[in-house]
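Shown here: the complex without one of its protein chains, the others still in place.
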Amino acid sequence: MHIPRQWRTRDQRLSLMGEVCPKCGVKLFPPRDVCPECSGPAKEPFALSGRGAVYSYSTVYHAPEGYESYVPYTVALVRLEEGPMVTAQLTDVDKEQVAIGMPVEMVTRKIAEDGEDGAILYGYKFRPALEAGAAC
Amino acid sequence: MRQVSIIGIGQTKVDEHWDKSFRDLGVDAVLAAIQDAGSPPVEALYLGNMLAGQLTGQEHTAALVADYAGYRGIEALRVEAACAAGSSAFRVGYMAVASGLIDVAVVVGVEKMTDMLGNEVTAALASAADADYEVMHGVSFVALNALLMRRYMYEHQVERAAFANFAINAHRNAMNNPNAMFHAPLSEAAFGKARMIADPVSLLDSAPICDGAAAAVICPTARAREFSAHPVHVRASAVATDSLALHDRKDLLFLQAGRLSAQKAYAQAGAGPEDMDLFELHDAFTIMSALSLEAAGFAPRGQGVRLAQEGEIFLGGRIPISTMGGLKGRGHPVGATGMYQIVELAQQLRGEAGKNQVDCRLGMAQNIGGSGGTIITHIFESAD
Partner (left out) sequence: MTIMKPSREVGIAGYGAYLPRYRLPGSEVSRVWSEGEDESPVVEKAVAGLDEDAVTMAIEAARNAIARAGIRPQQLRAVWVGSESKPYAVKPSGTIVAQAIGATPNVTAADWEFACKAGTETMQASFALVGSGMGDYALAIGADTAQGRPNDALEYTAASGGAAYVIGPRENSLAYLEGSYSFVSDTPDFYRRAHEHYPRHGGRFTGDPAYFHHVEGAARHLMEELGYTAKDYAQAVLHQPNPKFPARAAKSLGFTPAQIETGLLVGRVGNTYAGSSILGLTAVLDEASPGDRILLVSFGSGAGSDAFSFVVTDLITERRRKAPATATYLARRREVDYAVYARYRNKLLMH
């Protein structure tokens, strides 16, 4: 595992920390130094809510090295309510349930681990949105 | 700026070459192309490759191949742009010759994929995508194409079966190409029940993992007849880029870099899509064929798949594609693919395509890096 590389992105992985462009106001994820909308410098952190909807999805049966133990798993493009699109796995969902437009919310899960004695990579996944509020 | 022509071509069969190393494949193609060109005085070698470091543990490949081909001492550089590495090397060779810095160059695309296991190759291929924000989530390269295909099917209301002819056409054309990996026809039924790799992309939507190398020798058009009786002229060479990550695209279902590079190429060639007699596109996945046809202007948005359904992509159709098998039928040794496209176009324009010969004067190749982050378009014209 590339621990320094993963460490650098911990705020993105663990809490969807993006940016807002101070000039044009667009929300960005992942963060980048130059705003792709207005080419101004984009440096102001902005935490995305994690709420969004499935834009496209695919169930992966043949995984890249390091992800084999999770197959089959579903990956998706999720359009966040603030605008940015993110690529992530869906979790806690049967593949038959997934549909374009399905409301989802961000959760933090294990993404991969470097064997039983190696580091664990935690990061965002999305699952069908749960209702807040007392059920009874 | 000087006009540039192809004066020699060479290729290895695309296959699982258990007995051949990376350098063996590169040397075979280079020597075949140089021999085809009548052994001109080669000054430079440009090597297109994507994965040698990851899959064979070998970087610094251009000097290695130059040395083993007997050209120790010449200028030799490797060019990388994921699956567009092959034509990116051709682009660099073209710039070298067109600028006047180099007179005779050999360009070779080489990939050796079968030294590693499938899941390791899957992980290596994924490095064409955004490592921190796509690959880290277990998204394979196939899965990225599946995300495109699913959305395409949703927005344009097409079934998976609509893509079948892309694969069927590729396999049919590969039958007559001795250098192709597959020599077995593909039925619609087989396509329909193929097992999923990343739903809705099946094994039969996808180009195979394989080894291969293809090369071309280029020189100024003014000198082409010194070396070749049937040179092929480069009419356009254009590169454009887009975001690596699909999630950063403005319009997921449109290959912006494909459009930009095609438009630049059409402007250079003074031609349009209607003038192209054939189109070697990047059919790594059936969805890429549809998107490439749309980006290059052969079909309106959402209609690329119709060209397949209506048979317009077949050898006798309005715009034949994958005429020697394409990535699906000939095989997709990733960093070599761009050079296979160019070599096959040269075969067609030289009238050497055998049973698959298309009546042609102008042909276009479009090589796609990643899921569209780099797209390179070349247009060639026959000298005859």
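Read from first to last, the chains carry the letters A and B; within each, the first residue is number 1.
Simple rule for what comes next: contacts are C-beta pairs under 8 Å (C-beta built on N, C-alpha and C of every residue); 3 or more make two chains touch, one makes a residue touch a chain.
Every value quoted in this text rests on a predicted model; they were computed, and no experiment measured them.
*Asks:* Can you list the shown chains that the absent chain is in touch with?
*Replies:* Computed over the complete complex, the missing chain touches A.
*Asks:* Out of A:62, A:79 or A:125, which is the one that touches the chain we can't see?
*Replies:* A:125
*Asks:* If the missing chain were put back, which residues of chain A would it touch?
*Replies:* Here the touching residues of chain A are 10-11, 14-15, 47, 69-70, 89, 91-92, 94, 107-111, 116, 120, 122, 125, 130-136.
Operating definition for what follows: only the chains that are shown with their structure count from here on.
*Asks:* Which of the residues in chain B come into contact with chain A in the complex?
*Replies:* Of all residues in chain B, those touching chain A are 118-120, 122-123, 126, 130, 132-140, 142-143, 146-148, 150-151, 154, 195-201, 245-248, 252.
*Asks:* Which bits of chain A are touching chain B when the two form their complex?
*Replies:* Going by the criterion above, the answer is residues 5-6, 9, 12-13, 30, 36, 55-68, 70, 73, 75-77, 84-89, 95, 100, 111-112, 121, 123, 125.
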